[in-house]
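Below you will find the structure I want to go over with you.
With one protein chain removed, the remaining protein chains of the complex are shown where they sit.
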Amino acid sequence: MENVLECKNLTKRYITKTALKGIDLSVPKGTIVGLLGPNGSGKTTLLKLAAGLLKPSSGEILVCGLKPGAESKEIAAYQPDRVYLNDWMTVNDLVLMMADFYKNFNKNKAYEMLTSLKIEKGEKLKSLSKGTKEKVQLILTMSREAPLYMLDEPIGGVDPAARDYILNTIISNYSENATVILSTHLISDIEPVLNYVLFLKEGKIIRQGDVDSIREEKGMSIDQLFREEFRC
Amino acid sequence: MENTKTIRNPFPWIGKVFKYEMKHSVRILLPVLVAILAIALIAGLCIPRTSDGYMDMNFTFNVNGSENVLDGLAGFFFMIYWVLVVVSAVVTISVITKRFKNGLLGDEAYLNLTLPVTIGEHLWGRICTVIVWDLIYTAVMLLSFVLVFMKNIPMFKIEEDWTLTFIGFLLFDMASSLCLILFIYLVNAIGHLSKKHRTLAKLAAIIVIISFTSRFFGMINTDYLNKMYDSTMLLYWNALFALILSAIYGTVTYFILKLKLNLE
Partner (left out) sequence: MEYQFTNDKPIYLQLIDYFKAQIISGELPEGSRLDSVRDLAVKAKVNPNTMQKALSELERMGLVRTERTSGRFITDDKEKIKSMKEELAKTEIEEFLDKMKSLGFDKDEVIKIINEA
């Protein structure tokens, strides 16, 4: 399986607007991908479709060769752009629950990461600060040994220290057999980490490709290119 | 492209959903049930016996001019017991339906729908939870009854044909509880389809479903069955109807949840 995510003429329509208009893309394995676009461009919609939380209006989407559903959810890891874990459960409860539902969840890895951040297993999630909650959530997502990780705005409203931690975790979890897709509108921070980008504007892919090739071809950084192409 | 279609085995997933739903609901429901048994025990101990061996249900404070505190206490606990019975029923129903609303339509839906579990498995896991809680609840009710009326027990005679009625009653109780819960699920699911007029939608749903259901089953129930069967068999028939209704409500709820995925 060479491509971890494939979309063919993927469209998602709502009553009031069309979020995605005929998306065609393929993401190879072994890449760290930036899904870049301003707010409202359809990044979250695209990731939710891949995560199986939404159904397409038309077109096709394949996650690790499978249509999004219970099977693809077992394999690919998704994290939404908010804290979505049950507040009243303890950190350890959540680890055990993840291990229960996901065969590819690595408990030891999770405990290691929690220990290195000095997060107490017995603490209830609601007693932790927002930043710590986000780190716990990321740890649980990255403790899955998945060929595809989809992170929706993982560094969005997050303090710089947490941002560093998140990027470090993504880099150190990198393997040629895995792909991380992260959506963001903050490009300069993460540009050196990406090796593939997808530019999404008003529901359409206006550019996709290898970071180095684009930088060479355009003679500018991705951040600069982004500002140019998305100028108001 | 690998396409070896392996049929998915839903049972372990239903089991997992069931496990976590039970875990979550036990925290609230278990104390309530324990409280019922405790009160029942106290009430049962306090209620005095009359001269001919039966329980004295008069509960008077003043007997022969002197204050009979124990008797009054017994009355008090007896009343509390019944209050608790009603309260526990309300609490159980509200906990179960709140978990459904929250888990598949509200805050926890994000987490639950991200899990590798199909909608069908989510529903069946919750249905199993309802059935189990109903069994536990019924058992606790029966036990509490025995405790409250413990002083009467030796006088109790169980007639033979009571067993059939008893089982019929149990089945009817479970089927109608399931039916009620699934009805509430369905109303909530329908309500959730409309973002702005949720309450209106729910109200409309309640009216439509009840009128449809009663019209359809009213026809079958009254004349024909009343003539053909005695009251015990009626219990079994009504249990069956409740089961059929449950199946209908459950199926419609399933399709609404699936449809909702498209709208969201």
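A and B are the chain letters, set down in written order, and residue numbers restart from 1 in every chain.
In this section, contacts are C-beta pairs under 8 Å (C-beta built on N, C-alpha and C of every residue); 3 or more make two chains touch, one makes a residue touch a chain.
Quick caveat, the model's predicted, so the values are computed rather than measured.
Within the full complex, the chain left out of the display is in contact with A. From the options A:I32, A:C64 or A:I205, the residue with contact to the chain not on display is A:I32. When the omitted chain is restored, the residue from A:G40, A:P192 or A:G209 that touches it is A:P192. Of the residues in chain A, those that touch the hidden partner chain are 30, 32, 164, 167-168, 171-172, 174, 191-195, 211-212, 215-216, 220-221, 223-224.
The rule is short, and it goes like this: only the chains that are shown with their structure count from here on.
The part of chain A that touches chain B in the complex is made up of residues 1, 14, 51-55, 57, 65, 69-71, 73-74, 78, 80, 82, 84-86, 97, 100-102. By the touch criterion stated above, chain B contacts chain A in their complex at residues 1-2, 8, 13, 16, 19-20, 108, 110-111, 113-118, 121, 261-264.
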